[in-house]
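Here the complex is missing a single protein chain, while all its other protein chains stay put.
Chain IDs A, B and C follow the sequence of writing; residue 1 opens each chain.
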Amino acid sequence: MSREEQLRKRAKELLAKKEVVMVICYRAGKRPGTATPAFVTRPDGADSLVFDDRCGMNLAAYLPRVKHLGRIAVVAKGCDSRSLVTLLKEKQVTRDQLLILGVGCEGVKEKGKLSDACATCAYPNPVICDEMIGEKVTEPPPAPDPLADFEKLTPDERWQVLADDVSRCIRCYACRQVCPNCYCPTCFVDTNSPQWVGKTTAESDNMMFHLMRAMHMAGRCVECGSCSRGCPMGIDLMRFNRKVAKIVKERFGATAGLVPDEPPALAAFDPGDKQEFIQ
Amino acid sequence: MDESPVTEAVATDSTAGAFEPKIVAFLCNWCSYAGADLAGISRIQYPPSIRVIRVPCSGRVDPFFILKALQNGADGVLVSGCHPGDCHYLTGNYVARRRFAVLNDLLEFAGIDPGRVSFSWVSAAEGERFAEVVRDVTEKVRQLGPNKKLLKEEVA
Amino acid sequence: MKAFILSAEELGRLVTEWAKSGAVYAPVKVKDWSEFRRISSLAEADLTRVNTKLSARSLLFPQCETMFRFETSHPDKAQLAAEPVPQVILGVRPCDAAGIAVLDKFFAGQGETDTFYRRRRDKTILVGLACQVPDDTCFCTAVGGSPAGTRGLDLLLTDIGGHYVAEPLTERGEAAVKDMNEAAAADLAKKDELASKATAAMAERIDTRKLKELLDTADTNPVWGELSLPCVNCGACTFVCPTCHCFDITDETRKDKGARIRVWDTCQSCMYSQHASGHNPRLAPAARFRNRTMDKFRYTVDQVGEVSCVGCGRCIRECPAGIDIRETVERLMLALGEQSADAMQTADCKMQKAK
Partner (left out) sequence: MSDSGKVGAVLVVGGGIGGVQTALDLGDSGYKVYLVERASAIGGVMAMLDKTFPTNDCSMCILSPKLVAAGRHENIELMTQTEVLGVSGEPGNLKVRLKRYARSVDLAKCTGCGDCLTKCPVRDLPNEFEGGLSKRRAIYRMYAQAVPNAPTIDRTQCLKFTRDKCGACQKSCKAGAIDYTQQDEEIEVEVGSIVVAAGSKIAPTGLRPEYGHGRYPNVVTSLEYERILSASGPYSGHVKRPSDGKEPKRIAWLQCVGSRDDSVERGYCSAMCCMYAVKEAVITKEHAKHVEPAVFYMDMRSYGKDFDKYVERAEQQYGVRLVRARVAEVREDPETKNLVLRFAGDGGQRSQEFDMVVLSCGFVPPPELIELSKRLDFELDKYGFAATDQWGPIATTRDGVSVAGSFAQPMAIPEAVTGASGAAAAAEEVLAAERGKLAAVKEVPAETDVRGEAPRIGVFVCHCGINIGGVVRVPEVTEYARSLPHVVFAEENLYSCSGDTQEKIKDRIREHRLNRVVVASCSPRTHEPLFQATVTEAGLNPHLFAMTNIRDQCSWVHMKEPDKATEKSKDLVKMAVARALRLKPLPKVKLPVTKAGLVVGGGVAGMTSALALAGEGFDVFLVEQEKTLGGNARTIATTVEGDDVKARLEELVGKVTSHPRIKVYSGARIKAIDGFVGNFQTTLQREERGERREESLKHGAVVVATGAQYRTPTEYGYGQSDRVLSQKELEEILSGSRQSPVAIRQSQSIVMIQCVGSRDEERPYCSRICCAEAVKNGLKVKEVNPDADIYVLYRDIRTYGLREEYYRQARQKGVVFIRYSPEQKPEVRIEDGKPLVSVFDPILGQPVELSPDLLVLSSGLVPQAGSDELAKMLKVPLNADGFFLEAHMKLRPVDFATEGVFMAGLCHFPKFIDEAAAQAKAAAGRAATILSRDTLEAEATVASVNPDRCSACHMCEGLCAYRAIEVKTINERTGKQAAVVNEALCKGCGACAANCRSLAIDIRGFQAENISREIAALLD
């Protein structure tokens, strides 16, 4: 039985036996080569489910919206599962609300090309799941640091590259909406008194938004790449988030979304944390 | 300690004309602010570059405070708290240190010149050290010149 | 009006000429897409791609625009933002031009007009470029448009291979090309042939009239819950849409200076419909999803007499969740048509998630 068949069969079973109220997976999009998240609640709906290299959207993002319905089965590749771990850590879902159907992932393709995020993925297999659908994929060898070239630039060059990139930002906040980590009732960009981030697309305001968003991702971002893929303006948003993930790993030895019981890196400390940057 | 004499102020502002940076300093109430007080009591002279905002603890300093200062035109920002282990609130500075570490590295990554935003630990007994930190931070910022990055020059 | 024929060089000279007296915008290649950028010569433009990232709307109704400036100590002495410079937008696809025609109805039509839009619009010459190979997201023909549509344009160019057929549609358009050679019949025939080929490449059909009828009574239909599930309310669709035109107004003050600014807003944001009282009629994601669909195919029909989807396909291209408005319409027609009784339990519009 192919993985897709297993997936459909299992989804059908779970719904028929009412073990879950919904299965979140993907189905083929109208356009060739695309897939869209599918939310199946009846056994016969399971026949349309697919999982392959078109299935990029991080399904963990949907859980806070549907968790009140009952127990949800969610198909999770490596990054989705890590986002689920982050949500579990932050108690946005409870483990018993979830039935995680793990799938190994060989990378998501965008316009026939391996997505940037997937090119450096270190966790293609789910780090947490209730059952695997199909086999795990082979863990890839460690990828070269995608930030290496950028970090070699001078400070002025780096600023310029980032400023040029974020200058396209239209502040649509698609990056935020697709991100499973972003579930604040009111985003910091929408608050006033004080209004920390100006609403204009001036370089300063755009940069402020992206830097602060990166700060909020520290210790939480699992580098799924949803933000970059979701950005209608093609901004390399992952660059910020990869950086904070790298900082957190190098400084605190922490990788987001691996251990549900560990507090997020910025909700903890170690008296021995490096402090060479402090006078 | 003999408190050094108050010499009559002479109207010769030493660095008149040179670029005098404006540096926003967030000082924790219990150590660094007290250290600044001690520098004052001891009449230790340092450049008139900093403007202090008193916070209960370095743990209170939200990255927004720092970025907002740069955005509004500060040439530099200094955040100073108690030495590790000295925190009046037990662990506030440890918590802050992680946040500052991430911010520090992220700002450097983004090309904000190192030295624009500084962090230090200054205790209530370190008046001279406080002055030294201010001198050092001021000099670094002076070298860098006025801040342009992240600055929101004027309204749209 | 008469049609003309332009060589690429002649078009180039026109661009140079236009650039002397104003700004010329044209699609420019950026990474693997194109965006409208100011150019000084035709060589900078890339006229091969179907649609730019953002539609030409951003040149008439910018993402962020200062309306007027003031001094905080003298708030009564406001200064209107400076007059815009004349601009030529070159390479506007017919769908985008149709979108501007819709915008015109809102901002520069009958009754109240929008000063800032109108000032720009009055000084803008829209030079269109007919489509020949539609993208797989294109469906202008399904909503009453055409790959060679002329609506909203001052001038339409059709690339017939090395030469452009230029059809003036307004006096401003005619003035721009009146010194060129008149197009030959063969040129015109070639142009027509290309147009019908492009039209034929798009099979999508939407019965907008029927859709409107169905939508008129579909406010509380549970189908919205089902359709909206994949939508994360990111609003990318509204930002790239040529006809969306909602904005938010904010004051910025620094030192003694202030400015009133307007920025694009989106009905997909939960803040959009937040009342001062705290009440939010469209807090539910499904309600926000419904609003956009309703807006395109029902509300604007009531307001200005036409659907406000021009089939440019940008929302399909940019939706992170892969939602395809064509499919949404299909499924709506089906569901509303059938009035499917066994609506899913999950299709409850009250699903709570605000963001």
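Just so it is clear, a contact is a pair of C-beta atoms (placed from the backbone, for glycine too) under 8 Å apart; a residue touches a chain by one contact, two chains touch by 3 or more.
From a predicted model like this one, the values you see are computed outputs, not experimental measurements.
When you scan B:Ile44, B:Leu78 or B:Ala110 for touch with the missing chain, the hit is B:Ile44. In the full complex, subunit A touches the hidden chain at residues 68, 90-92, 183-186, 188, 191, 193-194, 196, 216, 263-264, 266-268.
Seen across the whole complex, the unshown chain contacts subunit B at 1-14, 16, 20, 22, 24, 29-31, 33-34, 36-48, 50-57, 59-65, 68-69, 72-74, 82-83, 85-86, 88-92, 95-96, 99, 123-129, 131.
In this section, only the chains that are shown with their structure count from here on.
Separating the CA-averaged centres of subunit A and subunit B is a span of 37 Å. Separation between the centroids of subunit B and subunit C, computed from CA atoms only, is 49 Å. Averaging Cα coordinates per chain places subunit A and subunit C 30 Å apart.
In subunit A, the positions touching at least two other chains are 198, 200, 202.
Listed for subunit B are residues 152, 156, each touching two or more other chains.
Residues of subunit B touching subunit A in their complex: 63-64, 67-68, 71, 84-85, 91, 94-95, 97-114, 118-121, 133, 136-137, 149-153, 156.
Subunit A contributes residues 21-22, 29-32, 34-39, 41-42, 57, 61-62, 64-66, 68-69, 111, 168, 170-174, 176-178, 182-187, 190, 198-202, 226, 229-230, 232-234 to its touches with subunit C in the complex. Within the complex formed with subunit B, the subunit A residues making contact are 147, 151, 153-160, 162, 188, 194, 196, 198, 200, 202, 204-205, 207-208, 211-212, 214-215, 218-219, 240, 243-244, 247-248, 251-252, 265-266, 268-271, 273-275, 277-279.
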